[in-house]
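All protein chains of the complex are present and in place, except for one that has been dropped.
For reference, chains read A, B and C in written order, and residue numbers begin at 1 within each chain.
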Amino acid sequence: MAMPEPPFDDLYREVILDHAKKPRNRGRLADRTQHAEGMNPVCGDEIALDLRVAGDRIADIAFEGQGCSISQSSASMLTERLKGTTIDEAARVAASFKAMLIAGATPAPELGDLEALHGVAKFAVRVKCALLCWNVLQEGLEQARRQLARGGT
Amino acid sequence: MAMPEPPFDDLYREVILDHAKKPRNRGRLADRTQHAEGMNPVCGDEIALDLRVAGDRIADIAFEGQGCSISQSSASMLTERLKGTTIDEAARVAASFKAMLIAGATPAPELGDLEALHGVAKFAVRVKCALLCWNVLQEGLEQARRQLARGGT
Amino acid sequence: MKMSTRMALLDVERIREDFPILSQQVNGRPLVYLDNAATTQKPRQVIDALVRYYETSNANIHRGIHTLAVRATEQYEAVRGKAARHIGANNERDIVFTRNATESINLVARAWGDANIGEGDEIVLTLMEHHSNIVPWQLLARRKGAVVRYAGITPGGYLDMDSLREAVGPRTKMVSVVHASNVLGTINPIAEVAEIAHAVGALVLVDGAQSAPHLPLDVTELDCDFFAFSSHKMLGPTGVGVLWAREGLLDTMDPFLGGGEMISLVRPDHSTWADVPHKFEAGTPNIAGVIAFGAALDYLRDIGMSDVRAHEAAITAYAMDALKDVPGLSLHGPTDVRDRGGAVSFAIDGIHPHDVSTIVDGYGVAIRAGHHCAQLLMRCLNVPATSRASFYIYNSQAEVDVLVEALKQAVEVFSRGDARTAV
Partner (left out) sequence: MKMSTRMALLDVERIREDFPILSQQVNGRPLVYLDNAATTQKPRQVIDALVRYYETSNANIHRGIHTLAVRATEQYEAVRGKAARHIGANNERDIVFTRNATESINLVARAWGDANIGEGDEIVLTLMEHHSNIVPWQLLARRKGAVVRYAGITPGGYLDMDSLREAVGPRTKMVSVVHASNVLGTINPIAEVAEIAHAVGALVLVDGAQSAPHLPLDVTELDCDFFAFSSHKMLGPTGVGVLWAREGLLDTMDPFLGGGEMISLVRPDHSTWADVPHKFEAGTPNIAGVIAFGAALDYLRDIGMSDVRAHEAAITAYAMDALKDVPGLSLHGPTDVRDRGGAVSFAIDGIHPHDVSTIVDGYGVAIRAGHHCAQLLMRCLNVPATSRASFYIYNSQAEVDVLVEALKQAVEVFSRGDARTAV
């Protein structure tokens, strides 16, 4: 049977599949300063993030989790993009990413490779997969901010 | 506005309305040997029957109750028809009456005036109104039979 | 024919074209459907929504990734916002879909009641409640050793506010009141009730089964804590009810039914719950019914609830006046249409309501006769049953005239004592 080309150009981009198969920064940080986790009860996807924040900067970041290619590649690309950025920049990237997926905004330049995930916006039920790690990140950033406010690290 | 004749010839027969307005044998029997009552929870109709059974015969019978013209006239005609009959004959009349209303049987001659109620069979929701007193009667006859079996009157 | 003091506002002829059932004959005469407090008829827009759903979008919702599942989920969830807007609520998270108003009330009696009502606590109802707003509280009181108290009714058919004030006390935890009576028509002053209840820290549930279909509503103005209503009484399909709760209240409540959809994690010994409102919607819901209910809400919004109210008030005023022509007829409930909805109960001397209903049905007129699930109220009125005509957007004054003539025939039949010569 002949199967014509399916409409996945926008979803399963090479870079996404690559991250899904070879996740970057996977594991735990022994010297983490923040830890946050989340799951998507509807589909069972799980993401845990470790951050090591030094000053106002994310000195190191790693993730663990399980789930579909979208949730895992999103997390992998997140860590790659944010390692070394300031907390404020990380928050801006998170906001841009959400705008791209929820509001359908054209990808902001600061997203870098994460732009590859913009095709997910067309797949309403998969949007939450891509967002999971970003929600977890936002919780981690909150923690880091509270700690900064208390004058820690 | 001109209202053409409604299809009630079969339901509200003269004899039925007459019994509904001037119920026969209404009240209680001070010397009753049996008492049974019933109600129709869906419409709230109530019937209570007093019997005075002497030997195997219904020496006297009376009813009390409230409800629609069908339930009340059925009870009134029941008492008129059964006063003085044997328990067995009363049971036969009850069976014939139910056959007429439930199975749509042509009225048996032994029903006498009760035949007037045969039109109720066509009004499915009103059948239970006409039957209420007969169900109560059957309970009363049961009691009477048990008493006879024990040898009492 | 009576002249109306005020003309009905709606274009009944045009509206009736949307209701296929209304063009039928019953007993050889045009159907005059005046049993709207029991359930209303459905416009083709609602029937079409059901057909469209089953012919294009049917799938189980919430957990599916495939196209139909996504489509069905979006259509279903979109109705929450419509239901919220209908009652002036702003947060669709506060809307739970149930089977009917009855289940909505039972949900509160279990999921809120079991956790918040203790021995000796008091639940205050009124004597004009529908059984659906009595029995769940009696069952709760029995489970918990609590007490059910009742506010009474004035001779004019109003809620007796003094007796309500007396019934509400320091042990009162819940005051559950009908908004518009399905028998007397009375519209109760909910905001006033809420003030009395809230003053002692009690919550207020409003049984809106007879108000949501007929009145412009704003739960903020009513100041109630729960509001329950049914789709089938407001143009929508059977099998759909709504419970609205004041913001944050659902979050504090335990689940009601357990099963699929309402969980987050299930482990052998315990489970955790999904977020509200899904926590309260166990199992596959009435997806098609909810979506078609959305079409009913759209239909009512397009007419506008104030016009619905104005039309019904006009018809009701006309009917209450016209019914006076029937010999021996007396009306129950408030006489001022500003204080009542379109359910008009009446008695006719010497004719039992069931006989009345059967006779007018012979003329194609559908009214209801019985206790209307309000036995406590029947005892207040000292009658076993009433006859009730109830109106909606598609009813005309001409239909009221048919009812009045049919009732006169009933009187005729019973006064002559012989139907064969009655006409």
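FYI, a residue touches a chain if its C-beta (ideal position, glycine included) is under 8 Å from a C-beta of that chain, and two chains touch if they have at least 3 such contacts.
Here the structure is a predicted model, which means the values were calculated and not measured.
**Student:** Which chains here touch the chain that is missing from view?
**Tutor:** Counted over the whole complex, the chain not pictured touches A, B, C.
**Student:** Quick one: which of C:P155, C:P170, C:G201 or C:P268 touches the chain that's been left out?
**Tutor:** In the complete complex, the chain left out is touched by residue C:P268.
**Student:** Contacts of chain B with the missing chain: which residues?
**Tutor:** 41-43, 124-126
**Student:** Which chain C residues touch the hidden chain?
**Tutor:** These residues touch the chain not displayed: 20-21, 24, 26-27, 31, 33, 35, 38-39, 41-42, 46-47, 50-51, 54-60, 63-69, 99-103, 105-106, 109, 130-136, 138-139, 148, 150, 230, 232, 237-241, 255, 257-263, 265-271, 282-289, 354, 357-358, 360-361, 365-370, 373, 375-376.
**Student:** Mind listing the chain A residues that contact the chain we can't see here?
**Tutor:** Per the touch rule, chain A residues meeting the hidden chain are 1, 3-9, 11-14, 17-18, 21, 42-45, 66-70, 123, 126, 129.
To be clear about the criterion, only the chains that are shown with their structure count from here on.
**Student:** Between chain A and chain B, tell me the centre distance in angstrom, where each centre is the average of that chain's C-alpha atoms.
**Tutor:** Averaging C-alpha atoms per chain gives centres 80 Å apart.
**Student:** Counting in whole Å, what is the centre-to-centre distance of chain B and chain C, each centre being its mean C-alpha position?
**Tutor:** The computed centroid separation for chain B versus chain C comes out at 38 Å.
**Student:** Taking the mean of the CA coordinates per chain, how far is chain A from chain C in Å?
**Tutor:** 48
**Student:** Touching two or more other chains, which residues of chain A qualify?
**Tutor:** As it turns out, chain A has no residue touching two or more other chains.
**Student:** Would you give the residues of chain C that are in contact with at least 2 other chains, written as numbers and ranges?
**Tutor:** Residues of chain C touching two or more partner chains: there are none.
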